[in-house]
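Sending over a structure as structure tokens; questions will come in a sec.
All protein chains but one are shown at their positions in the complex.
Chains: A, B and C, in written order; residue numbering restarts at 1 for each.
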Amino acid sequence: MNPFAGKPREACGILGIYAPGAKVARLAFFELYALQHRGQESAGIATSDGRIAHIHKGIGLVSQVFNEENLHHLQGHLAIGHNRYSTTGSTYLRNAQPYLIETALGSLGVAHNGNLTNAPSLRQDLLNKGIGLISSSDSEIITQMLAGAPGSTWEEHIAFFMKQAKGAYSLTILTREAIYAVRDPWGFRPLCLGQLNSKIQGWVVASESCALATIGATFVREIQPGEIVRLAQDGLTSCQGIEAAERPALCIFEYIYFARPDSLLEGRSVHQVRRRLGERLAQEHPVDADMVIGVPDSATAHAIGYAHEASTPFGEVLIKNRYIGRTFIQPDDRLRRLGVALKFNPLPDLQGKNKRIIMVDDSIVRGNTSGPIITLLRRAGATEVHMRVASPPIRYPCFMGVDMATRDELIAARMEVDEIARHLGVDSLGYLSLEGLKETVEQGRTGHCLACFSGEYPVPVATGTDKGMFEPE
Amino acid sequence: MNPFAGKPREACGILGIYAPGAKVARLAFFELYALQHRGQESAGIATSDGRIAHIHKGIGLVSQVFNEENLHHLQGHLAIGHNRYSTTGSTYLRNAQPYLIETALGSLGVAHNGNLTNAPSLRQDLLNKGIGLISSSDSEIITQMLAGAPGSTWEEHIAFFMKQAKGAYSLTILTREAIYAVRDPWGFRPLCLGQLNSKIQGWVVASESCALATIGATFVREIQPGEIVRLAQDGLTSCQGIEAAERPALCIFEYIYFARPDSLLEGRSVHQVRRRLGERLAQEHPVDADMVIGVPDSATAHAIGYAHEASTPFGEVLIKNRYIGRTFIQPDDRLRRLGVALKFNPLPDLQGKNKRIIMVDDSIVRGNTSGPIITLLRRAGATEVHMRVASPPIRYPCFMGVDMATRDELIAARMEVDEIARHLGVDSLGYLSLEGLKETVEQGRTGHCLACFSGEYPVPVATGTDKGMFEPE
Amino acid sequence: MNPFAGKPREACGILGIYAPGAKVARLAFFELYALQHRGQESAGIATSDGRIAHIHKGIGLVSQVFNEENLHHLQGHLAIGHNRYSTTGSTYLRNAQPYLIETALGSLGVAHNGNLTNAPSLRQDLLNKGIGLISSSDSEIITQMLAGAPGSTWEEHIAFFMKQAKGAYSLTILTREAIYAVRDPWGFRPLCLGQLNSKIQGWVVASESCALATIGATFVREIQPGEIVRLAQDGLTSCQGIEAAERPALCIFEYIYFARPDSLLEGRSVHQVRRRLGERLAQEHPVDADMVIGVPDSATAHAIGYAHEASTPFGEVLIKNRYIGRTFIQPDDRLRRLGVALKFNPLPDLQGKNKRIIMVDDSIVRGNTSGPIITLLRRAGATEVHMRVASPPIRYPCFMGVDMATRDELIAARMEVDEIARHLGVDSLGYLSLEGLKETVEQGRTGHCLACFSGEYPVPVATGTDKGMFEPE
Partner (left out) sequence: MNPFAGKPREACGILGIYAPGAKVARLAFFELYALQHRGQESAGIATSDGRIAHIHKGIGLVSQVFNEENLHHLQGHLAIGHNRYSTTGSTYLRNAQPYLIETALGSLGVAHNGNLTNAPSLRQDLLNKGIGLISSSDSEIITQMLAGAPGSTWEEHIAFFMKQAKGAYSLTILTREAIYAVRDPWGFRPLCLGQLNSKIQGWVVASESCALATIGATFVREIQPGEIVRLAQDGLTSCQGIEAAERPALCIFEYIYFARPDSLLEGRSVHQVRRRLGERLAQEHPVDADMVIGVPDSATAHAIGYAHEASTPFGEVLIKNRYIGRTFIQPDDRLRRLGVALKFNPLPDLQGKNKRIIMVDDSIVRGNTSGPIITLLRRAGATEVHMRVASPPIRYPCFMGVDMATRDELIAARMEVDEIARHLGVDSLGYLSLEGLKETVEQGRTGHCLACFSGEYPVPVATGTDKGMFEPE
């Protein structure tokens, strides 16, 4: 049982550190730890001391993959790191990142968050050049493209790659002497820069600012769309690897669900934005009720905002089992009929009062997790359940690195809102409008990727997907 | 890093199932899963099909210990199970429960929650009888005492044990043909009974009612102090193994911290009691502030109650990393000076408003976790931090199975409240009064164990402890 | 695939060390290593520093069970150790030895080689006394009997045990301050004493003298039947725990197969005895042939002796795969028909000369491994295969700790010699006579246990066996 089932899955968390004179593997560990919510399948750190590169990666949580012994071997003052997201079924170490290879320019390590929309043709190009590939991952493609690009500097190699690649990529790159931080011209996935300014001096890059805060680094700024930042002995240098897209396209789901509430995105607190989404939702879909609850834990801020705006008390009714690890043991049919409920239990004291409930969730993807929760609330005595969703109906799949669902699986791609309401068994259902989402999030800022709601993809998307031609070990 | 450091540690969760005609191991798994908060060190299930007993136990979370293969081998319609709590340092499989042995009356399995205050003398009695012991655990003592007790029925054996034993014990016992549920005469640790009434018919016993709800069982009642409940082919029978104490002594910390908020204790919702503790706290220690926050996650209900009573907005400021597993990797001094903060990050948008914060926690044990949180809040821009604690100062150690701390480690045993406030760096500090706690929790019900606050132990406690004479593997 | 299939299986190797001022765990490791041939299922060492006892044991070879880290924790100058034999199917850590328990007289560790013929009634006595047992092993019985025996000294406890116990037991016992070495009144299983006389001073006990040689200890003497040797601060003391049997009964199979050829038994080299068995076999069953071969590796010495006596060249024809580990992967029927031969291959150059082969084996148990070897020889071009067996036909099962076979499985219990010859497909078959065996081995020494050949058991044997009443984890 994947505790994150039913939610869109983020493609990864990445980081980079350059701190001359320090051994940075432990810092990298704590940064990865703070980015654990972006990926729970595997974790890895690659380091360099300016001469030799080292790597350790493994399947599992950051806390499972690393120990004092393997951290000890990760010598050096340069590091990149990666958390990979959780997929169902079996997982392969060969898909763990970072990738570390040797090239004509020395060691090269890459950590990648995103998804290349033209990966199949890039892959074919490499195969046609006579390069054998050991996996079917984008990241191996990126690494081999960087290795084989023309130019005598890594900046040239990276810029060449950026000209070929389409789609989403935030990268941290380790070379013998430098760390590079790269973001695609649309800025689909976040990436920010921080500074270490105390006993340890240096630069830090991370998917989210919460990882900077965790290691005591000061937030400096975001990496710009199309930018290549280089961190090396001569300090920070920056260049534009490719012209930024006319309109940036940061994934709006970072605000809605992915990012940790204590991260800053585009200068704003994610938590604050979520509260405001809840407030706007309350304005758009008011309803008379006794209590507002959030689906734990991701919708708490949205629900607090709704409750505040609606002047309806915020409360807790659903208790989430906090200790669940991943288990493949499922209730069998017999147990399912017993009503075995693993993730949530309702509070037993719902009866008798506060019977009309507004249940706020951040989003609905397939719609298969909301139903059982609503049933739980009904059994617990709720006379009315009004569901409010702090984002618009998701009608289109994502091609930029979010494992959401296929179009057929998206409930809002198949049903109208009132059908969904009936399907879920709620008394009313209100989604935040696209307009409401945009106004709340954008506030004068330039564009975001709203493709999963609008179907308007910032880049052309490949319709076919590259099927693996061999089964990895 | 133990994610539960700084909190009192519960001694275990236990369960029993009797469901003729069903294979109950999977049900036992889901019950254990729901009781995971009571112990994360090891997990085990023993079953019997009326002829042969089976057992599997291991170190780790329930989800790590069990898989389809080992569940498959746990044949039978009788089961007991156990979650053991998390201690620091190394853990030994030999301490994992249940214990399963062969006796002159057939197989005997025991799962135990609690602590015998006269364990050293009971242990010495067994050694003097010429019995060798492989561990230094209470549970082996109980098992051997049950095996060696006089009488031709298990009820006689159990009653004999109850006459010798002092202190806290809630037990589930597996014999060839029956499940027994036993509670000490004071009822220190909780234990309740439920019924399966659908496709699967049978009886269920669990430390907390949340585990009954998880598997679709209906809550029936609590096991009474001193009671022996027998579940077997002829249904449920009950007898009084020993006279109940004059005054029951359910551990008050079950209400304050241990139990899951969705459990019922003595007919009341734990969540509701926590809200009321927060309300009473607000009455006792009001203060003018901009926001009430709870230390996540255990103090959320208390904080909501406080906020409601004080008409001060409830908010979130501290974000807890939800994905932390146990790691022994610690920030070194260098990183600690950087301010590496693993468990909590403050929201970045505290600045500029809501600067006066009321921080509600459920309890303070050693006082070493509150300080860093307060520092975080100050750094994040809080101009005032008022700490409110929804229980009285803890001044006395527990001898009934809660791993709290030694007397010397208890901050409130060494300092007055104003000293603690200075030590923690808060602008004000208010503890709930013992009177307030009692009135809120008791509400006409008979007694609870308040010894950690009052020093009045319901049973005499041994001052020396039995030091292990050999180091187990 | 068990590489030892088809051979009788020894019940264990044991050791004890007492070396004041030294840390002896590493010595114990190397002794166990030298005794690996007596048991490959599990290995364990228990130590004591005079105050605290330590233990580590695990499933697998000595080299797999121990590493620097766990050896490091085995503090102390007293040690006992144990290798357990390989059984088919699953193996349980709970059966691994030594056993270490706490008793009224302090820690008690026991390592056992042998089999108690009255184990079922001893076990029932313990259960009747109200003692619960966690396994169905003899060794737990011994440990609990020692713990519960009357007397104020361990010698009294041990002597009391010896009066109750029937059958085979060589023991090493660890108490807080002493090592004891004990042998049953018949001396069924070997046990010898050595001395460390260089930098490290002290006493060593081992199942075989080869283990003394391996750690540089000097062989002193064998432990006598019925003797209790105590090694402690006041040096070596000895007493008779029970009167020695009228006629000793060292297992004759130690000479034939079990012991390492470089061990001494009763003052003679095992290798030498095996050569002489081969010589006697040649005298009893001469045959004209071109070459004598031994079934690798256990029959090499016997074959060399035969060849020498018969003045027929000794040669090699069968090559044994030396790198086989235990695998449960078996040729399926299809592959078996292909002639997949895992353990032995014949040399390809047999053709054309040396076509008449005398194949010497040490013993035949079930007869199911000889047939395929003979087929291999035939396919390889042997025109005649004469099998010679350096021991008499095995017609009776062993009850003293050797896992040989049930009576029904013993080929010589079901067939006459000429039938066996036809069954195996050999041109002639000659077994050593019982007279020949006795004369060669005994040479004026008192008796040996020859029960598997003669059916004359030195002690009465229990016909029923104690079936486990619960299935261990």
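Methods note: contacts are C-beta pairs under 8 Å (C-beta built on N, C-alpha and C of every residue); 3 or more make two chains touch, one makes a residue touch a chain.
Quick caveat, the model's predicted, so the values are computed rather than measured.
Taking every chain of the complex into account, the omitted one touches A, C. If you put the hidden chain back, the residue from C:18, C:66 or C:431 that touches it is C:66. Within the whole complex, the absent chain has one touching residue among C:321, C:368, C:383 or C:454, and that is C:321. The chain omitted from view is touched by exactly one of C:57, C:112, C:260 or C:448, namely C:260.
Residues 52-57, 73, 99-104, 106-108, 124, 127-134, 136, 143-144, 146-149, 469-473 of chain A touch the missing chain (whole complex, contact as defined above). Interface residues of chain C with the unshown chain, by the touch rule above, are 26-27, 29-30, 33-34, 36-37, 40, 61-64, 66-68, 71, 196, 198-200, 209-210, 213-217, 260-264, 268-269, 271-272, 297, 300-301, 304, 308, 313-316, 319, 321-329, 331-332, 334-335, 337-342, 345-349.
To be clear about the criterion, only the chains that are shown with their structure count from here on.
If each chain is drawn as a node and touching chains are joined, the picture is a simple open line.
Of all chains shown, the one whose average CA position lies nearest the global CA mean is B. Chain centres here are Cα averages; for chain B and chain C they lie 50 Å apart.
Separation between the centroids of chain A and chain C, computed from CA atoms only, is 61 Å.
Those residues of chain A in touch with two or more other chains do not exist in this structure.
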